[in-house]
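Just below is one structure, and these are the notes that go with it.
Apart from one protein chain that is not included, each protein chain of the complex appears where it belongs.
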């Protein structure tokens, strides 16, 4: 039986944190703060770029960005785990809600509608 | 063969965006910005809570938080996809780097060491 | 006639940006992004601290925090100026709105009410 990547990472991170006795610092409040800080580090790479430039990163920059994305991912998995939230279930649920909220025929290709939604 | 959750979600979101012709708005720059905004909405739930309170959410609050976490997740999958980044590979790589950076024997149970690293 | 600090800083920053021909990069969109990134750098200092620790910073840490606060301040003055917004007027207006929104007799000393508002 194949194990799912997300479950694997959740378990690995749980062990990582337990081995270092860091769960005491990883309250959901602190994790939410750390996650936002990492999201800021990700955004920093793009802040003075044009949108076009952001679509064509140099390999070295792309590598750095990939690691920032991974940092956010790690905290996201951790905060869900600390709260006992089923991340996969929540993502499925939210995507279904978004599909209802933004019906194709209503919002297709319109920046105006996109921003107003 | 079982498909992995993360691959499934990436493919679904790609279709979601294509059906709405939204890829034009989803430059990595804009996605990084939107991701940070969603991270802010997640953090907002916790900003005046104590750490202890953040560990014991009411069911209704937990539901809201779960959806904010899902929002961040969706943008994270999208930005990786738009940049052609292999999210699973990057996460594996970053966890391995973190294990090197924070050796158990050095950082165990110490807030001081935790914060200085 | 004494000049106001905020007006002085606005004028100095305007000259700073013009001398470097940076106004082209300082669109309100980019400034909003940079401001959020700096807010993240400010928050990073506090993310693993307890609230009590955050009230008693070491002098060196306080100095670093003071400079992060200044960074946010600079972008705040810049974004208002680029948008032609009268920052002083807006702040006065918002404080008056907050006073209406949170009447003393209703919200006094209650975390519960504070968070629900």
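Points worth noting:
By letter and in written order, the chains are A, B and C; residue numbering begins at 1 in each of them.
Here is the rule we use: contacts are C-beta pairs under 8 Å (C-beta built on N, C-alpha and C of every residue); 3 or more make two chains touch, one makes a residue touch a chain.
Being a predicted model, the structure only gives us computed values, none of them experimental.
Across the entire complex, the residue among A:9, A:36, A:80 or A:107 in touch with the chain not shown is A:36.
Take chain C: the residues that touch the chain left off the picture are 1-2, 4-6, 9, 12-13, 16, 19-22, 24-25, 27-30, 32-33, 35-36, 39-40, 42-43, 45-46, 49-55, 57, 62, 65-67, 69-74, 76, 79-80, 82-88, 90-91, 93-95, 97-99, 102, 104, 107-109, 111, 114.
Seen across the whole complex, the unshown chain contacts chain A at 33, 36, 40, 48-51, 111, 114-115. Residues 25, 30, 33-34, 36-37, 39-41, 43-44, 46-48 are the ones on chain B that touch the missing chain.
Keep this in mind: only the chains that are shown with their structure count from here on.
Chain centres here are Cα averages; for chain A and chain B they lie 2 Å apart. Averaging C-alpha coordinates per chain places the centre of chain B 26 Å away from that of chain C.
Among the residues of chain B, those in touch with two or more other chains are 33, 36, 40, 49-51, 111, 114.
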